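Notes for the one structure printed next.
With one protein chain removed, the remaining protein chains of the complex are shown where they sit.
Our next item is chain A:
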Amino acid sequence: MDVMVQLQRQLFDYTASLFHEGFLDEQFNQLQQLQDESNPDFVVEVVTLFFEDAERLLNELTNALSQENIDFRRLDAHVHQLKGSSSSIGAQRIHTVCISFRNSCEEQNVEGCLKSLQQVKHEYSTVKSKLETLFKVRRSGPFLVRVLICNIEMTYGETDFGCRGVSVLGSVI
């Protein structure tokens, strides 16, 4: 049982599952293709920017919805931003919730907006944690990598790869 082969397989399958389950779409592939030697951390940089921007927007949205007189135009403007950013990095589920969120804004439907906000927060925290896991494991030089796997939940089918403090030297995709 070659540990490195297993790890590569796990990583591949984990990434594939993110696409399969609709967390990520084709645009994320586009991002990965943009990464090159001149910009080896491009994907992490862009996604990190997205996290920061999304968190700011979620705060604004929460704030806007807690006002007595809700400014739906302002609300919609923020959702539009989040919709755009999430689409640009391939965060499909967030993008989808933003579409119905915008509809609720247009209808000035407070209940709908609150529900959408809750959904978008949930989708955001889920995809954030999944992407952070992915980056943690993929952080590597071109060939040799030391992968320290602690508490990373990477399950695929029956194989539960939850090793504490295992350090592996090798190459990872």
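FYI, contacts are C-beta pairs under 8 Å (C-beta built on N, C-alpha and C of every residue); 3 or more make two chains touch, one makes a residue touch a chain; residues count from 1.
Quick note on the criterion: contacts and distances are computed from a predicted model.
J.: UniProt protein name for the omitted subunit, picking from "V-type proton ATPase subunit G", "DNA polymerase epsilon subunit 3", "Response regulatory domain-containing protein" or "SKP1-like protein 21"?
T.: "Response regulatory domain-containing protein"
J.: Which listed residue (A:T15, A:S85 or A:S104) would be found touching the missing chain in the intact complex?
T.: Missing-chain contact among the listed residues: A:S85.
J.: Which one, A:N39, A:N59, A:Q108 or A:S125, makes contact with the chain that was left out?
T.: Candidates A:N39, A:N59, A:Q108 or A:S125; residue touching the omitted chain: A:N39.
J.: Which positions on chain A touch the chain that was left off?
T.: Contacting residues on chain A, toward the hidden partner: 27, 30-31, 33-34, 36, 39, 42, 45-46, 49-50, 53, 77, 80-81, 83-85, 87-90.
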